[in-house]
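The complex appears here without one of its protein chains, the remainder shown in place.
Just so it is clear, A, B and C label the chains in written order, and each chain counts residues from 1 on its own.
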Amino acid sequence: MIEAALFGAGRIGKIHAANLVRQPGVHLKYVTDVHAESAQALAQQHGAAVATIEQVLADPAIKAVLIASSTDTHADLIVRAAQAGKAIFCEKPVDLTLARARAAADAVARAGVLCMIGFQRRYDPTFAAVKARIAAGEIGTPEVLTVTSRDPGAPPVSYIKVSGGIFKDMLIHDFDIFRWILDDEAVSVYATGSCLTDPAIADAGDIDSAAVTIRTRSGRLCQINASRRAAYGYDQRFEILGSEGMLQAGNHKPTEVTAYSAHSVSHDKPENFFLERYRAAYADEIAHFFDALIKGTAPRTTVHDGLKALELAEAATTSWREKCVVTL
Amino acid sequence: MIEAALFGAGRIGKIHAANLVRQPGVHLKYVTDVHAESAQALAQQHGAAVATIEQVLADPAIKAVLIASSTDTHADLIVRAAQAGKAIFCEKPVDLTLARARAAADAVARAGVLCMIGFQRRYDPTFAAVKARIAAGEIGTPEVLTVTSRDPGAPPVSYIKVSGGIFKDMLIHDFDIFRWILDDEAVSVYATGSCLTDPAIADAGDIDSAAVTIRTRSGRLCQINASRRAAYGYDQRFEILGSEGMLQAGNHKPTEVTAYSAHSVSHDKPENFFLERYRAAYADEIAHFFDALIKGTAPRTTVHDGLKALELAEAATTSWREKCVVTL
Amino acid sequence: MIEAALFGAGRIGKIHAANLVRQPGVHLKYVTDVHAESAQALAQQHGAAVATIEQVLADPAIKAVLIASSTDTHADLIVRAAQAGKAIFCEKPVDLTLARARAAADAVARAGVLCMIGFQRRYDPTFAAVKARIAAGEIGTPEVLTVTSRDPGAPPVSYIKVSGGIFKDMLIHDFDIFRWILDDEAVSVYATGSCLTDPAIADAGDIDSAAVTIRTRSGRLCQINASRRAAYGYDQRFEILGSEGMLQAGNHKPTEVTAYSAHSVSHDKPENFFLERYRAAYADEIAHFFDALIKGTAPRTTVHDGLKALELAEAATTSWREKCVVTL
Partner (left out) sequence: MIEAALFGAGRIGKIHAANLVRQPGVHLKYVTDVHAESAQALAQQHGAAVATIEQVLADPAIKAVLIASSTDTHADLIVRAAQAGKAIFCEKPVDLTLARARAAADAVARAGVLCMIGFQRRYDPTFAAVKARIAAGEIGTPEVLTVTSRDPGAPPVSYIKVSGGIFKDMLIHDFDIFRWILDDEAVSVYATGSCLTDPAIADAGDIDSAAVTIRTRSGRLCQINASRRAAYGYDQRFEILGSEGMLQAGNHKPTEVTAYSAHSVSHDKPENFFLERYRAAYADEIAHFFDALIKGTAPRTTVHDGLKALELAEAATTSWREKCVVTL
């Protein structure tokens, strides 16, 4: 039996807890949270105990920790957990600054522990199927990737102010998709954007609509368009053109009903938001983490991937602010 | 140059005239119609002359006639045109009675002239592609055909009264599709139906909703569902299950726009009605007719096909009226 | 805490057990199976005990039983569980004979216990959404229902021989869908069919391809086409035409990948078979059962529904065998 602990009992922590307790051979021993009641409620639901971070890290029975606390705690918890020899699953992003993120990666490397970053999209059935089919050669050599990434609505401006900006907060996932699907690294990044939905976002120093273009070492191209608001819901698509064809990853829908009216033929909007859209992905990534831990294999999404996505987010932020192309 | 004449300058006559004059090597010499002004207008538009049926049939220069006049004139015109040695294109149905339809077919056989019936659906690009792909073996042996055939709205009750009933007037096309796609003949027909949209149709002795099941010599099955009214427009679909797969013929849409709103994702309704839906089919069938005439080949839709569809319509009518299965 | 027992540890019993243990406030106390090892394995997986039917029924702590054993045991177990005062969830069909099914229904009525039949399709998100949208008036008055019901492949002929035939074994679900979606009862049934996939099925006295037409009291129409084999997988669709529109329930797909090749544009085949296609439905029906039990409400699918579907299956069998229309 693998004993595990969860840091953070918020929205995503609850998802991870529910998926963790379904893993055969895994037991949730502790839950921690700065908000005591949240920790208590989640711990009770799954038969776990509330503990402090120190207690968790000091307990030799704990083999794995899941970090789902606020972003500013990620890097520090990674370092401490690595030093304590725990296997680590950490939500994205590793940190909002490259320096701290690199320090966390260094700590992981020194400790030689497993560290997986929660880029859950790589575990989505649709996205993973595209990756597998590219790998099987179905479209020949990948050439051009286009990514559409739109939230149903912007988070509160109070959150946006501490979010690190749209590129680190929202496009970080898309930068990871870029690296994964094109299997290549960026040589140049260009980003531009606007504040089109709410002037308060501009006042907070951020934008809500972004357009990014990345060129890779081998000349492959990637375009990402992102928006904090899509009236029709959560839009998560990409398409990859290769020398012999194209693969598209489309949105998921709640039902397969088609309605014919006097006006149009319609079907469901996409799944509402990430908790619904990536339900299977969240389950699969936790299973993948414990599978990697048990088998001693490398996870699909490492702390290195976290660093590289953050580098792209930094480059995009610079490009947007300075209205120039950034060379990597 | 092939000189041709058109009987009937109504809605479908105008379509045929416009397609006829686009055929290289074909000239529209005469137009006839019981309504003099219609004949005059259509003739003038295409540089043809107005004539009587007698004049047309007596003119040895006329090699082909297109019969697009009212249904009750079809059989008689076929007989007279055949006796005059003209190649014949005739709108469906051949007649509303089997006896008269057979007489027309006999006259054609005796005269040895080309006679093509206007089952335009066989010339529709989508339907024809399904047929060709079945013939190429794509789905193995055909087994089960389901046909959906719905008009956007019922014709005037005055028309329904002289239409021969829903099976001869509307499902005649579907019976032809059945024979063509399954490439087999019926051994039993069961039909039932209801008047669900307008009691005046029941008062006229007809129904507006029909369900037909046909079993073939080799045990293949066909189900047809038809309605005089679909709120969403003209619905013309079928699907054919074979031992190795299935092919569906779907509706055509005016545009390929997809709209994402706060409520749903929608696209266009089907093309409005038969003039739009079968525009290409009407053009292709006229081209096919003159091609068969020039090359001396058999047309895809013969007077025999017209007879067989009418036999099925009669059997379905009997089955519906007598609430029994009709064996053929 | 509601204590429950499961009769039958086979394929569908395992599904029900896994869903049962996820219900808050419900505990799986016993598992029974004629095959001791199966019972033992499933009981152990969920922390339950193996017991005999007698032990289960004699334990006053047991409030609910789930009957997932072989079809020939259903009616008897319903009677005994009803007499013991247990709430009953029973897999379809109630029985293969109307007499025994009616006896079971009578026992339920006399005991006044909850009895829900496992017509899981009514709990499928897509099917349930269609029903809710009809109820909300979206398509006006329902008129014509067409159902496509195809399995990926036939079961072993040894099973077919004891299955009660295609109408009771396979179309029983479609008959229930008919009653539920059209919200009406049949006045006539016509069924025909063929053995097109494997002569051994004909030798066993059954068919593999069926076409059924039902007319209701209010003149609504239903056509069902069913096949034991679809080369492309499990095909579960229906569409309902109403006076103001149409709703289609489509197949579910494993992923939302679209592939563009030099030959075509393609997406996934439907989910493989019922365990995948109705995964959510199986979960929702068990939740619904315990919800009804806790709240004392009537379940969506009663033993009466089981009887009515069986009556239609009997009528269809008669119609097919005697080549006639059966009036109900």
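Quick notes on this structure:
The criterion applied here is as follows: a contact is a pair of C-beta atoms (placed from the backbone, for glycine too) under 8 Å apart; a residue touches a chain by one contact, two chains touch by 3 or more.
Remember, it's a predicted structure, so these values are computed and weren't measured experimentally.
Residue in contact with the omitted chain (choice from B:Lys63, B:Arg228 or B:His252): B:His252. In the full complex, chain B touches the hidden chain at residues 125-126, 129-130, 133, 138-139, 244-252, 254-262.
By the touch definition given at the top, chain C reaches the unshown chain through residues 230-232, 235, 259-270. In the full complex, chain A touches the omitted chain through residues 139-141, 143-144, 146, 148, 150, 188, 190, 192-197, 209-211, 213, 215, 219-223, 225, 227, 229-232, 235, 241-246, 323-325.
As a working rule, only the chains that are shown with their structure count from here on.
The leading chain pair by number of C-beta pairs in contact is B-C. Put simply, the chain nearest the middle, going by average C-alpha positions, is C. In terms of the distance between Cα centroids, chain B is separated most widely from A.
Mean C-alpha position of chain A lies 58 Å from that of chain B. Of all residues in chain C, those that touch two or more other chains are 139, 244-246.
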